[in-house]
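Working notes, beginning with the structure itself.
One chain of protein is taken out of this complex; the other chains stay put.
Up next is chain A:
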Amino acid sequence: MGINFNIDYGFAGGVIVTGLVIVFLALVGLTLVVMLLGKILYSISGGSKKTPEKKVQEAPKQAPAPKAMPVKPAMVVEEGIGDEIVAVIAAAVAAMSGDGKQFALRSVKRVKEARSSWCTAGLVQNTQPF
């Protein structure tokens, strides 16, 4: 076995081009057919159904918190987050930031994630096999 550039380039090129063209042709054909199939079946069965509404509400109104630190700017708490939760968050921050350090919560809002932290943790566990 040795390197030999004296090969039939016409034949080699023919195989490469034919191969690539047919593979692409087959898979482009399948792409179009599957797209068409999806559209047809959607119009037959699912067309009349309503598309599921987006669950995540856009731009939640941010209501100012009743009071937190008098002089400082008012804390912004996202709608749907109760006072208890704010208190718990404040306590958690206080516990983690060490003794005696002063801090102020300026804003409390939900992280814009499609999944919950538990869901994310589960997904990470299941998709990291190595």
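Convention: a residue touches a chain if its C-beta (ideal position, glycine included) is under 8 Å from a C-beta of that chain, and two chains touch if they have at least 3 such contacts; residues count from 1.
In the analysis below, contacts and distances are computed from a predicted model.
The complex includes a chain that is not drawn, and of the options "Pyruvate dehydrogenase E1 component subunit alpha", "NADH-quinone oxidoreductase subunit H", "Sugar ABC transporter permease" or "Sodium ion-translocating decarboxylase subunit beta" the UniProt name matching it is "Sodium ion-translocating decarboxylase subunit beta". One chain of the complex is left out; on chain A, the residues touching it are 1-5, 7, 11-12, 15-16, 18-20, 22-35, 37-38, 41-42, 45-46, 113-114, 120, 123-124, 127-130.
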